[in-house]
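Okay, so here's the structure we're looking at.
Of the protein chains in this complex, one is absent; all others appear in place.
And now, chain A:
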Amino acid sequence: MDDPYATLGLAKDASADDIRAAYRKLAKQHHPDLNPGDAQAEERFKAISAAHALLSDPEKKAQFDRGEIDASGEPSRAWRSYRDHAEGSAGRRYSRGPSAEGWAADDLGDLFGSMFGGGRSADGEIKLRGRDEFYSLSVAFLDAVNGATRRLTLPDGKTLDLKIPAGMEDGQTLRLKGEGGPGWNGGPSGDALVQLTVEPHPYFTREGDDIRLELPVTLKEAVLGGPVEAPTPGGRVRVRVPAGSDSGTELRLRGRGIPARQGRPAGDLYAVLRVRIGKPDPELEAFLRDWTPEHGTNPRETMEARS
């Protein structure tokens, strides 16, 4: 056996009160009946008990301190774990719950029901809720924005009409009450949980409740301005491009983003203009060759100044 002072975490000059206090503190921590299934706690507790038995006896403590006996002579107390009895069949006598009578033939649901709160019906039979089942579903960008109904075929052949509300985001989950696994013994069914993956769109991208769109315009539309048609998730709309627009100019289309839902106002659509020069045009080339800009500026000026 190790040094009993060290076992209790004490110095050699510890008083009787120190010894008692140290033992109490460690016993609370390591008592095997409070740590069922933990073999280390049991070993530790035996060592603590033996150390305490030696040090709490003034005569033995004095002998040990003078080196007349060593700690190994200390018989560990005949200690019977209450746990060993309580976890055996005799323990039913001190049982608190419905298990006091042992198992009935149809008892499995009862055990888990009473442990985890399954409902108990009037005739005393346990009903358990079915398990939740998980699915994942890819939806097109516009279906997620505008909402849609999709038919789902489940592994068991059952079909489900899944209503996707407008404005669903990538990764969100829809819960279908009662469409999961069947309940046990008349209990309610579990839920089906469908996680959505939103597919990317060729020209719309989503930013929160707003949508961004890269809108190509001709040189003439950019310089002279005028109405153009732009796609939005709700259909095509006419947009007025201001005269003198440039690549990168943002046009805000209020309320044309994610539709309004549950108290949230509709988002906006930002159309970002991209000037397309198009195929070579001899007339345009001839014009530009002879053209002297009125405000001749170098668009790379700031870049050159820094390099």
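Heads up, the rule we're going with is that a residue touches a chain if its C-beta (ideal position, glycine included) is under 8 Å from a C-beta of that chain, and two chains touch if they have at least 3 such contacts; residues count from 1.
Heads up, the rule we're going with is that contacts and distances are computed from a predicted model.
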- What does the UniProt entry say the missing chain is called, choosing from "Peptide/nickel transport system permease protein", "Glutathione import ATP-binding protein GsiA", "Chaperone modulatory protein CbpM" or "NADH dehydrogenase subunit L"? "Chaperone modulatory protein CbpM"
- Task: Using the definition of touch stated at the top, determine which of A:34, A:137 or A:154 touches the missing chain.
- Result: A:34
- Sites on chain A contacted by the missing partner chain, in the whole complex: 23-24, 27-28, 31, 33-34, 36-37, 79-97, 99, 103, 111, 115, 134
